[in-house]
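Note sheet for the following structure.
The complex appears here minus one protein chain, its other protein chains still in place.
Chain IDs A, B and C follow the sequence of writing; residue 1 opens each chain.
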Amino acid sequence: MATPVNVGMIGYGFMGRAHTNGYKRCPDFFPELRHQPVLKAACARSEDKIQAFADQWGYESIETDWRKLIARDDIDAIDICVPNNLHKEIAIACAEAGKMILCEKPLAMNVAEGEEMCKAVEKAKVPHTVWYNYRRVPAVTLAKQIIESGALGRIFHYRANFLQDWTISEDLPQGGQALWRLDAEAAGSGVTGDLLAHCIDTAIWLNGTVSDVSAMTETFIKERVHQATGEKTKVTIDDACAFMCHFSNGSLGLFESTRYARGHKALYTLEINGSEMSLRWDLEDLHRLEVFDHKDEGALRGWKSVHVSDHGGEHPYMDKWWVPGLQIGYEHSFVHHVADFMKSLDEGKPCGPTFRDALETQKVCDAVLTSAKERSWENV
Amino acid sequence: MATPVNVGMIGYGFMGRAHTNGYKRCPDFFPELRHQPVLKAACARSEDKIQAFADQWGYESIETDWRKLIARDDIDAIDICVPNNLHKEIAIACAEAGKMILCEKPLAMNVAEGEEMCKAVEKAKVPHTVWYNYRRVPAVTLAKQIIESGALGRIFHYRANFLQDWTISEDLPQGGQALWRLDAEAAGSGVTGDLLAHCIDTAIWLNGTVSDVSAMTETFIKERVHQATGEKTKVTIDDACAFMCHFSNGSLGLFESTRYARGHKALYTLEINGSEMSLRWDLEDLHRLEVFDHKDEGALRGWKSVHVSDHGGEHPYMDKWWVPGLQIGYEHSFVHHVADFMKSLDEGKPCGPTFRDALETQKVCDAVLTSAKERSWENV
Amino acid sequence: MATPVNVGMIGYGFMGRAHTNGYKRCPDFFPELRHQPVLKAACARSEDKIQAFADQWGYESIETDWRKLIARDDIDAIDICVPNNLHKEIAIACAEAGKMILCEKPLAMNVAEGEEMCKAVEKAKVPHTVWYNYRRVPAVTLAKQIIESGALGRIFHYRANFLQDWTISEDLPQGGQALWRLDAEAAGSGVTGDLLAHCIDTAIWLNGTVSDVSAMTETFIKERVHQATGEKTKVTIDDACAFMCHFSNGSLGLFESTRYARGHKALYTLEINGSEMSLRWDLEDLHRLEVFDHKDEGALRGWKSVHVSDHGGEHPYMDKWWVPGLQIGYEHSFVHHVADFMKSLDEGKPCGPTFRDALETQKVCDAVLTSAKERSWENV
Partner (left out) sequence: MATPVNVGMIGYGFMGRAHTNGYKRCPDFFPELRHQPVLKAACARSEDKIQAFADQWGYESIETDWRKLIARDDIDAIDICVPNNLHKEIAIACAEAGKMILCEKPLAMNVAEGEEMCKAVEKAKVPHTVWYNYRRVPAVTLAKQIIESGALGRIFHYRANFLQDWTISEDLPQGGQALWRLDAEAAGSGVTGDLLAHCIDTAIWLNGTVSDVSAMTETFIKERVHQATGEKTKVTIDDACAFMCHFSNGSLGLFESTRYARGHKALYTLEINGSEMSLRWDLEDLHRLEVFDHKDEGALRGWKSVHVSDHGGEHPYMDKWWVPGLQIGYEHSFVHHVADFMKSLDEGKPCGPTFRDALETQKVCDAVLTSAKERSWENV
């Protein structure tokens, strides 16, 4: 029998559902793990809403005060799925209470908060991770394996975009229920913390740290109604953000994110160019990795579209699922993250990205926002 | 509280896992349904194997004799996930015992068997369905909705392929554990019943019945070792099958299936051409539907790649999942099928494809095999 | 100085323009050839029209009677760009007059005519070729080179489509000026001779001869106005044609052509599956060849999209054009055909496809039409 890891979930939104599904699928598809999650309690201020969530997903109990949840002896791990401005306080309390922590990204509102959080978990020595889930899309994990093998040679370029189009309408409110990502008070920033943070986490994982950045941000629609007040006020988030950077390995980076790119729902794309091989991937066809291999015979060189669904250890995680050719989807990245967290408990090792890893991303985000404000290059 | 539907699963292979996952996800993602499946019992001859399967997936109990399973009062529905040559006997026993039936495709070994099965379920009036799961890939369901709206105009052509490449090696045995699909005794036919049956079911659903066919089959590797005997014997399945046909609506059909198309793991493609609109889809990018709409402004006409992941009722089933732009995968077709079966119980209506629907596909398969043997056109 | 090859062109339609452009580009891009075409005379019954054509393209003179053209001493080669029902008579007259012949495809109205034509050119020993131009699209030529190297291993499947949509409107007349392809009197057949003949020529070139066929044809719109008479009469061409076949090498073939596939303007696609490698190509992106190579490292296997534009001998014909990455188009296949014909004169060798090669395609076409009529398998 596996050791149960009793999870207390704080929050019940989009990410609350995605993480919960991850916990529930883990024992079905990764039965060999010696730790397995148990949906012990779900927590939110609204009793009605959290009860409904618990009923739907099968949490054994509910709480309406996160401090009480953390105080419970029957809870081993806390999943922090609340707006960014609450991460720090909850995470530090968890660490002090000796709870494991699975924290939604971005780590914090800024680097200073993130530093405090890192110190807390490192002092408490609690297992923890941050939900930068795209690392565990099999095609992205495969990219990591290829890069680590050295097959790309010297890296020259890295570029990533995260393009959406859901805030183009002027009638969309800023902030409020289900829209806190549009409220700088709750989110810290706009697309930078929400979308670019994903791009930056993957970039650092695949290509190492960033040394300096030059950025620009834009808020296209200057005023919107806020749901909380019903009044039209100045929009303070960034609707779009782009930046150039140098990586420590000497390669150049180019990043862009926006919620105003008509036609793209969630187009996170990345590409890395090495002297010997290039790779590219995008989220709207997440089951494919494109590979250009200069070692291929000259007349037959081209971009290969690899359907990342093979078995026999060829493609990361895929042995656990169906048969070659049958794709998995977005939610599986969370199942893999849960499984890897459980495995890290089996092995007594950290589960990346740790808070310290996520702090690197936070540093880049902060430098980006400063650069955009100051119209200057900023060191990270 | 939803009414529990106690499921007894016979089999534990690839499809056993896929169906079971469908049952488990249904209450998480379709909580509004008033019937919900319960994993009551799993059944197979090997006690060790079925116990391991039950433990992994959470079935409450096991059986090693399907007759005993059917005899249990606490079982409401039987899921038949065994080789094709066992479908008939089990299904008829289920019907006689008043159990609901969820039968893996193809319905039967041939039309005669299928007819008996139809009569049995129609006499017993038990709810039932056949797992032609591709109808419930959202992009395919969307195609159905568009076709039913009449937007395509007069239909001229329908074409479908199902291309795989996993049996090219001469060292692959025929038949035996996990390979019964290569054994004519167990499977009835090769690619015709395994792959083309899927293409035919979707085709009939989308474009109506088939009137006549002309087919060819081929067995590329004439002898293989059989796992059961260790001896090299004649291969009796069809490795490849292609056929031309006329649909009742006057359109032409062209179908092909093979397990010898190097480079294709599971490339089920379909295309339908109407006077006003054409649609195409393929399984290796199952979250997209391609649409050509002649009504579009002339200079801007082109094939549209629709990422079938929108909410607000735009795209079938997708409101239940994540956010626009985030794709689901293969397994979700089974979740949708389970949900639709539960909904059919809520509403007291049949859940297609019924046995009678699946018999139409069987008729085409039989005509195809006869045509290939006789080198003649055969009426369906 | 190159030896001039004085060309007499009969016809001035779409193909007349395409061939003429081929002649004119040859010395610019293939200056090393020791034979080069000269636009000596253009011929058609309408003096006004042929004079305008000659003026536009730079033909030195005109004729209104093809017999006079052939009789001229200053003409070395005749280009036959007239409807199919005139090929035989003109070609035989050319051969008897000792003229070289460049004959538009298909070779003839039927096999009997084609046989006569073959005998005439073989008796007269005149250089000749048939304009199956797609052999000389660089991506297709590259496919030929790869197949000839043996890299594909044992061939299992060949499939080709030629899909168009330009005759869907019921208001389109049949036959008459610029529409003779819709008139069985002039064209011999519909899509079979016009489109499938291309697919068959390439198939035989790439995969060897065809042994037997089973076909179906359809005429979707039964009556149309004929331009010549202004009256609505029965349509006698095939609007669509599909057939299955066996190749002599044991592989299976599947072919389809139609002018009723909404959304496809000129989608000629071909795919060949071997045990070790598969290739596919389509005319609407003719500068790319897709390659799946089973020898690639397992985790990185995928379909490669080769942009056929490299230099240094990597990609056939491309050294003659621009720089890597810059595509050429449809018309270049004719330039290459002219250049290869001139080169064949330099070398004293035949230039494929010869009349005899084209007769093989004619045999398949005839068998296809017979099969469709008789609803039977027909040997080729």
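To be clear about the criterion, a residue touches a chain if its C-beta (ideal position, glycine included) is under 8 Å from a C-beta of that chain, and two chains touch if they have at least 3 such contacts.
This structure is a prediction, so every number in the text was calculated from the model and none was measured.
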- Filtering C:139, C:286, C:299 or C:380 for touch with the omitted chain leaves C:286
- From the list C:19, C:264 or C:336, which touches the chain that is not on show? C:264
- Query: Which of A:14, A:166 or A:377 touches the chain that is not shown?
  - Reply: A:377
- Note on the structure: Logged for chain A, residues touching the omitted partner chain are 156-157, 159, 163, 165, 168, 214-216, 218, 220, 240, 242-244, 246, 250, 252, 254, 256, 258, 260-264, 273-278, 292, 294, 303, 375-377
- May I ask you to list the residues on chain C that touch the chain which is not drawn? 14, 18, 21, 24, 27-28, 31, 55-58, 164, 166, 264-267, 283-287, 307, 309-310, 321-332
- List the chain B residues touching the unshown chain? 142, 145-146, 288-291, 293, 296, 298-307, 310, 312, 314-315
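FYI, only the chains that are shown with their structure count from here on.
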- Query: Looking at mean CA positions, which chain is nearest the middle of everything shown?
  - Reply: B
- Item | Same-residue or different-residue interface between chain A and chain B, half as cut-off | same
- Whole-Å gap between the CA centroids of chain A and chain B: 36
- Residues of chain B touching at least two other chains: 264
